[in-house]
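Omission of a single protein chain aside, the complex is shown with its protein chains in their original locations.
== chain A ==
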Amino acid sequence: MRYRLWRFGVFLAASVPPLYWLYCAAFNLLGPDPGKALVDNLGLGALILLLITLAMTPLQQLTRWGGWIAVRRQLGLWCFAYAALHLSGYVLFIAGLRLELVLRDLSERPYIIVGALAFVGLLMLAVTSNRFSIRRLGRKWKTLHRLVYIILLLALLHMLWVVRADLGEWLAYALMGGGLLLTRVSVVASGLQRAGALCRENPKKVEI
């Protein structure tokens, strides 16, 4: 397998935050509401991982380095794992395992509905991320995995609806997401590829 060390490094980097938060929770470093803090951290972590996953393609176009694509699926799966923990944290810590509350939230609260939809989307992508599904689905696989753009928009909407009084942080993530979506426009994508080619041709010139 190529990029073995690189893949392993990414695996380590992605697994550290949840372990660190768990450590903080165990030693009372997350404050008096550790469940809520954990749910918030995992949710934000899932969004950041989604943005990082989406950054792999433009980075590959720009640099032509295969390592970006080599970790793309892993990062996507990490995003799913964070989202799954975020969801279980909400059921456990916020709803206190009272399923009637969860069901009421699911039927009444737009931001919960949007979050749940994003999660269902991620789940679909996660279960079809194996080789077997790629072969089996053929062309449809690519169409299906374009869902990721809709998931990004749903996740941003989910976060926007939680904001109470200051849009600054949300705007930063929304701008990053918007920028990454822009790189999917064919003109921008070929521009990135040209820029990447230029860098490789005149490496010195760019360094200056």
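Note that in this section contacts are C-beta pairs under 8 Å (C-beta built on N, C-alpha and C of every residue); 3 or more make two chains touch, one makes a residue touch a chain; residues count from 1.
We take it that contacts and distances are computed from a predicted model.
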item	value
Which of "Acyl-CoA dehydrogenase", "Multiple sugar transport system permease protein", "LutB/LldF family L-lactate oxidation iron-sulfur protein" or "Protein-methionine-sulfoxide reductase catalytic subunit MsrP" matches, in UniProt, the chain that is not displayed	"Protein-methionine-sulfoxide reductase catalytic subunit MsrP"
Chain not shown: contacting residue from A:16, A:69, A:127 or A:162	A:162
Hidden partner interface residues of chain A, rising order	25-26, 30-36, 38, 92-96, 98, 101, 104-105, 108-111, 161-162, 164-168, 171
